[in-house]
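The complex is shown incomplete by one protein chain, all other protein chains being positioned as in the whole.
A, B and C are the chain letters, set down in written order, and residue numbers restart from 1 in every chain.
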């Protein structure tokens, strides 16, 4: 077996610093909420649809915010109105949207009744989510578990109907997981677009209807070929928890969800992001959805050798954030990427060392391995070969999810045929090298071991520094990805608010309870 | 280091059987010669050119044969005539061609004079050949030794001028060795075509002029880029030793030269082939030319797993034949190939095991590794990837020469750009995996070791059987490649003759002496 | 709702329906710079392509440059109008074929096969003829009702015909693998012309095969059938059986 020689105590040390970093933010989670969390609550209460092209959850939350009553939590106001109007949550929201009704301007209903209403709505929704999880579990039981490494490909035509055709084709060719890539910068929208969409740039909008359409397509093809095909999208950006909820409702299986990506790469406010990821991960955990983190992003702007430790550090921080939201290791798709400059001597050894380190640190997690992108050129033959070497490493280091590289990475979002060629590549390499790792022992003092230990040491040093300063201060000092972010800067801070004493989020309460956190 | 665990005694045993097989044919080498050997003697005496489109060496040998005097060796008759006519060997041959002169119908000159003449001619030619070897050695000293694995690519346009352009381009991109592939079935011609040629199918005719043109082109580009570029062609078929001589004269550096290929795959008579390869290898040895054997051919018709031992057996037999011709291990490019069906699970492990076995048996030889061809399809992307995996194995098992696979293997002889893409592939993989093998130890009882030991065991069993029967009988029993060949069958037997007591081959004598065999 | 394909005007599909996107790779004797890039664009423009993206160029030395490009065609193809000749006899397995011949003909069919002229690639014809067959499908030699002789590599056309006549063959199989400068077309044509000039063409079913052959081309060249990459013995066997029965009827 190819196994690194790494001292347990170093792993423990690194993990301990990460835990400190995350724990020192508990004040935020206990005292604050955000507009997106409240919109999520509404969505979980089955409020959906748009009015004049604005989603109802936004209209309602904006009103409550304007009225300065959001600190009690949106759930309360809607439930109160439901009793008052003897109407469904959706009906309440609709009348608010049409400006016919103001839920803050009606009498207060008996608390008992309000909580009863909420209890009913909550139970209903959580039952639905659990049934989706059950369906997934049963499908795996029926068709067999997901392959390892699972073959993950993206569709990104901008048109959900083209996406479905291409996703089905990919499933037939051997894909295990289909990701629908979002239209450029959906992260920055402070609402979730609505309905089936057919225009997007570099991707397709994440909407509930699009989720539903794709889910249906994948269930169909899965039934045909006798395999459960996983669906994934992004619970990321200003609507992170809302999308997590949509995913839970529509039975997505995996969600791209990083605790820090929004802060660093989208300049979203750090408080907002940390709050949102906390609740969104809880939803994921509850729904049995696997998360995937975005460590690859560090390497698109930094050097993969020099800054390898930032990937490891981020994985450890993401792990701790996931744990406090109730996610189990089996559902943590911690990310890393094959981004060493291929012109470097022994680039393959570097990649192998880094991939082994990730696997060693998270042996029970479906680690997500990202393909070469930065050094992909318009030379499709060369890129195809790089992807083969990347697949090789994934197989021999036992990664959980292999996001396949496309030979046209430097040219366009994947064409139908690019994906087929990529899947064939992975199928061949995985099969050809299946038991490779059983054949070898790693030299104890060789380059690969030395390199992995060095990266871990650098990670420990880095995490120590961050834990001493605190995460927010570290970000202010550009400690992450050389990007400077402040506690009061970035988008979406105005959507963060302090909870009042009678704040209530029935979903979070129930989930916490059931998840035992 | 990735090293096989193989018992030395098994290697010795295998080698011993191969030696027996080869030694038991010494009667052939001591008592017989062939028309091609005699034509070679003429070429080494600088007889060249054509008359009425027949090469002069053929005209002269055919005449001597007709006159039943060839058993004395062609050298004697030409030298005798030279003295008689006071003319050069070429002039003698020309007048024979024009039917103006019959060298058997003139008085016998004093033996002393004849031998003196021959001594002079021989010394002159051997001096030239040694100067070519010296040029090569000095070039390596000046530019640095050949890389390992050396990048070997073929040109095969049919037009020597297109070949030169493409060969130069390849050299610039990183090729170390250029092979000019021969026009289909030149093997079966019992003469060597003449002059610069521009039409061929699947390759370009091997002619002395073509050798010269290509040599010049490669020397030019080599000087420019600061590297000695090796040239190779085929010393194979009915004119095996003639081409070896031409190569020695024109400074080819490598020669495809297999002791049994002609017998098995071209149905050339076995006596003829064994005789011809004996002298051709001696010329190669003398000229400092590296030979390469054709074990890959077994795997184009047989299964690479089932018949792996035939490759190993052939390597060991080729080694023994090479040794008796005076070739050193450093000049034996024993062949093998990456031809396991890529659809097989762990195909990469099989390939790795076989490649390691070759390297283990011949640690000092520039083993020649042949690319996937049989399982190449019209899917150029897939073939390109297979070639990458093939390059990977070559680098980590320390092969001497890597005959690059072309992504268009199943489509056409390599285009200009196919070669460039292939060289880029090898350059990347070699560099990326440079020190890979230092990082690992092979599991003693793993699949790779077991497999290699099994193949060696099968080889020993096979060689034992062949040594008991004798090589000729074994071939009659279809023991090799399931192909049946008889001692009296096949092309070219009529060109084999028993030497008389006063037979004389001045080149062979001198070479034997100097090579110490 | 889904995307709707109009068979009367299909186009290449890259990213989205009817985008016409295609990939190209080629080299030109042109410099590796903006001038060369422009030359590559002009070439693709002459091929009526638009939205041309030269996404890679690299110097091949000796004045040549390699280009990789993507571009869109606006050509459409009417699938409904395509009428390509294919072997249309049903395919039976070995047992069924033998039974069919036994019942309909009652005696063995004599077959001779070869790889003709300069071609020495026997793996293909062996795959079809030899006992062992190919990919777990037995070859013609194993069929009870075929009497098959494989003459192997580099058989001159004259010799193949001579043997076919001598052995009273019903069927001639020919393999051609090397295709450089259309040598396969030349060789196959030569064989047919020889047979015609000797007046024996109609004595045999003449069937050819090889990676660049198909039924359409074979018919065009004057053969009764042609088989390309991925053919199995059973495809040829069934065809022979049906055709021989048909012949016997006429």
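The rule we apply is simple: a contact is a pair of C-beta atoms (placed from the backbone, for glycine too) under 8 Å apart; a residue touches a chain by one contact, two chains touch by 3 or more.
Predicted model only: the values in this text are computed from it and were never measured.
The chain that is not displayed touches the following shown chains in the complete assembly: A, B, C.
From the options B:170, B:270, B:370 or B:411, the residue with contact to the chain not on display is B:411.
Residue-wise, the contact with the chain that is not shown comes from C:53, picked out of C:53, C:99 or C:147. Interface with the hidden chain, as seen from chain B, comprises residues 157-159, 161-162, 164-165, 196, 377-380, 410-413, 415-417. On the side of chain A, the interface with the absent chain consists of residues 158, 165-166, 168-169, 171-173, 184-185, 188, 201-202, 300-301, 374, 378, 410, 412-413, 415-417, 420-421, using the contact rule stated above. The chain not displayed touches chain C at residues 5, 7, 10-15, 21-30, 33-35, 37-39, 42-43, 46-49, 51, 53, 63-64, 73, 75, 77, 79, 82, 84, 86, 179-180, 182, 212, 214-216.
The rule is simple: only the chains that are shown with their structure count from here on.
Centre-to-centre separation between chain B and chain C, using Cα means, comes to 34 Å.
Rounded to a whole number, the gap between the C-alpha centres of chain A and chain C is 50 angstrom.
Chain centres here are Cα averages; for chain A and chain B they lie 60 Å apart. Shared interface positions of chain A, i.e. residues touching 2 or more other chains, are given as 379-380.
The set of chain C residues that touch two or more partner chains comprises 58.
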